[in-house]
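Note that one protein chain of the assembly has been removed; the remaining protein chains are unaltered in position.
Letters A and B name the chains as they come in the text, with residue numbers starting at 1 for each one.
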Amino acid sequence: MSQSSQLAGSAAATGLVKRAWNSDLAYSFRRSKVTVAAGIVTLIYLLSALFAPWVAPHDPYDMASVSILDSFLPPAWIDGGDSRFLLGTDNAGRDVLSTIIHGSRISLGVGFASVLIAATLGVTLGLISGYVGGRLDAVIMRIAEVQLSFPDILIALLIDGVIRSILGPGAHGNIAFVVVISAISLAYWVQFARTVRATTMVEKSKDYVQAARVSGKGTAYIMFRHLLPNVMGPVLVIATISLALAIVTEATLSFLGVGVPPTQPSLGTLIRVGNDFLFSGEWWITIFPGIALAIMGLSVNLLGDWLRDALNPKLR
Amino acid sequence: MISYILARVLQSLVVMLCVAAISFSLFTYVGDPIANLVGIQSSDEKREELRESLGLNDPAPVQFVRFVGRAVQLEFGISYQQKRKVASIIAERLPATLELSILSALIALGIGIPAGIFTALNRESWFSHLILSGSLVGVSLPTFLIGILLIFIFSVQFQLLPSFGRGEVVQLGFWSTGLLTASGLKALIMPAITLALFQMTLIMRLVRSEMLEVLRADYIKFARARGLSNRTVHFGYALMNTLVPVITITGLQLGSIIAFAIITETVFQWPGVGLMFIQAINEVDIPVMSTYLLLIASFFVIINLVVDLLYYFVDPRLRVGRGVRA
Partner (left out) sequence: MAKAPLLEVRNLRVEFPTRHGTLVAIDDLSLHIDPGEVLGVVGESGAGKSMTGAAIIGLLEPPGKIAGGEIVFDGQRIDNLPDADIRRIRGRHIGAIFQDPLTSLNPLHTVGRQITDTIVAHLPLTARQARTRALELLREVGIPAAAERIDHYPHQFSGGMRQRVVIALALCADPKLIIADEPTTALDVSIQAQIIVLLKRLCSQHGSAIMLITHDMGVISETADRVAVMYAGRIGEIGPVSDVIHSARLPYTIGLMGSIPSIGEEVERLVQIDGSMPRLNETPPGCRYHPRCPQAFDRCSVERPELIAVGSSRVACWLYDDSNQAQTPLPVRAAAKTNRDSPRINGTASAKPLIEAEGLKQYFDVSPPLLTRILERTGRRIVQAVDGLDISIVRGETFGLVGESGCGKSTVARTIVGLFDATAGTISYDGASLSTREERARNQSVQHKMQMIFQDPQASLNPRWRVSEIVAESIPRSRRAANGGVSARVGELLRQVGMSPLDGDKYPHEFSGGQRQRISIARALGGEPEFLVCDEPTSALDVSVQAQILNLMVDLQRSLGLTYLFISHDLAVVHHISTKVGVMYLGRIVEWSATHRLFTHPLHPYTRMLLDAVPDISKTGTQRTQVEGEVPSPIDPPSGCAFHPRCPFANDRCRTETPKSIMVEGTSIACHAVEEARLPSWKAA
């Protein structure tokens, strides 16, 4: 590539960055300090989740490095604390900060996977339901309605419970992840489907769709080329809000003891385990993971709120 | 009027039948009912005999009809774990859950709706911003975490309130109530707040956004242009119109309080049906699980029905047909 074309390329890239920076979306992001803070916090969570083995000061699940002699150490700044363990240690002598970092990784991972599956399922069904209509639409929407009249957490709990009873009480290990992720995604597809359907119904009556039909374009072409790009805005908003909800749901399931396997604890599992020691004074084992979970949920929710307001100018 | 109600009731029945079908298939196809009833040593013939006597060899529709028939008579079978009638276990535990849920619902509505109206009408006041930020924390924190934090502060640190159980209860016929003793009331405080908080923030945010939407409507602008007082515009016009959509979702929210009670009950070891359900899941106690499902579904259906009827009285567009169009 010649130098001039490279220059042109980088100029175009700068132009794009500039356009993005000046866009209404970026502007509404910059304007709200709370949103920027939420964005930064979320980014920190994401990075530390991605690079957990390198970020965490200890490997809490390496039996060789964990010593039972270090158990129940309070946070470093409290009398009896150890400077090696900033947030103290748990009943097995694991570093609480490291378990939180690894736990966030699990929480975020399950959250992302669930939302991805829920979104794919919901968007597809919503598009079909909204554009094709008819009996198919009626069936999909009836299911959605019945499901929607029960809270997500109950649906997830039920699906989780059912799959567990089918598999028998011994369902541990990786299969437990599959169970949790499918339970959460089956609980959250409805939001996507309903929103996509509603948006699709609005968009399909618009004349650009009619124009495509006059030109003889087929159903699949119109659904994916015309309608899909136009429903992505609301989908993004719901995905963000659902991510916060999915993280909380996973934590709740794990807290209730029907979530991820105890060998790979998420924040919810940590809180559950720590809860047993709340009364004996070792509060840090449960409170710190709790705070970590609260901040994670809050940040993602704040981002979702901002996205919703920014993409829906009516609400401002 | 009658046809409207009748249609609603019929729809509710259909939903109930669907849930019953799910509940039934859980009961019939998940796990082996026989294995849970007889010992491991019992012979195959004996098992087959039991199958036959329980009607488990009949075709599915026959079994389903029988299942529904029994359910209507509140016959839900016998718990695998406790070897007792599920109906009596539930009857014993339901008052605890209902007392908790109803109190939470009152808190959620009593604070959520006024707060929503206030923040919609005073968008720029610092107090609204405070309430709104607080509400976001409310939706972001999982219920169980709020419970744990409350326990940590009020039970562990200050030792003001009990951290588990219902306290002393008084038996009024079949109903055991914790509302009549000091320890019962004290025990109710934290669980009720925990359970109410999430619904309260949701209701508040919903009322606020609906009301803001309504305040932008043309008829509000026209009402202002006619010089009507702020009070008439806000409470006579805007609030009424806000209530129409709010009623539905609020109704559903109240329904979900009973379901969310599962978590609160677990945190506070509250002896209600939610705790029972979690134990049933952990122990794969299918009859208890499927009965709980039916119970929750019937609550939802009843609430939905009430909501629809309320709707009917609030919105003249449903009550009065288009009539003469001249």
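One rule holds in what follows: contacts are C-beta pairs under 8 Å (C-beta built on N, C-alpha and C of every residue); 3 or more make two chains touch, one makes a residue touch a chain.
Keep in mind the model is a prediction, meaning the values are calculated, not measured.
Novice: Return the single residue from A:Leu116, A:Ala212, A:Leu236 or A:Leu311 that touches the missing chain.
Specialist: Result: among the candidates, A:Ala212 touches the missing chain.
Novice: Touching the left-out chain: which of A:His58, A:Arg164, A:Arg194 or A:His226?
Specialist: A:His226
Novice: I'm checking contacts with the chain that's been left out. Which of B:Asp58, B:Glu92, B:Glu168 or B:Asp315 qualifies?
Specialist: Going through B:Asp58, B:Glu92, B:Glu168 or B:Asp315 one by one, B:Asp315 is the residue touching the chain not shown.
Novice: Could you please point out the chain B residues that touch the chain left off the display?
Specialist: Touch set of chain B with respect to the missing chain: 3, 6-7, 10-11, 217-219, 221-229, 232, 236-237, 240-241, 244, 314-317, 320-326.
Novice: What is the set of chain A residues that contact the non-displayed chain in the whole complex?
Specialist: Spelled out for chain A, the touching residues are 27, 206-208, 210-217, 226, 229-230.
The rule is short, and it goes like this: only the chains that are shown with their structure count from here on.
Novice: In whole angstrom, how far does the Cα centroid of chain A sit from the Cα centroid of chain B?
Specialist: 25
Novice: Tell me, which parts of chain B touch chain A in their complex?
Specialist: 15, 18-19, 26, 30-31, 133, 136-137, 139-145, 148-149, 151-152, 155-156, 163, 209, 212-213, 216, 252, 255-256, 259-260, 262-263, 266, 277-278, 281-284, 286, 289, 293, 296-297, 300, 304
Novice: State the interface residues of chain A toward chain B in the complex, per the touch definition above.
Specialist: 34, 146, 148-151, 153-154, 157-158, 160-162, 164-166, 168-169, 244, 248, 251-252, 255-258, 268, 271, 275, 278-279, 283, 286-287, 290, 293-294, 297-298, 300-302, 305, 314-315
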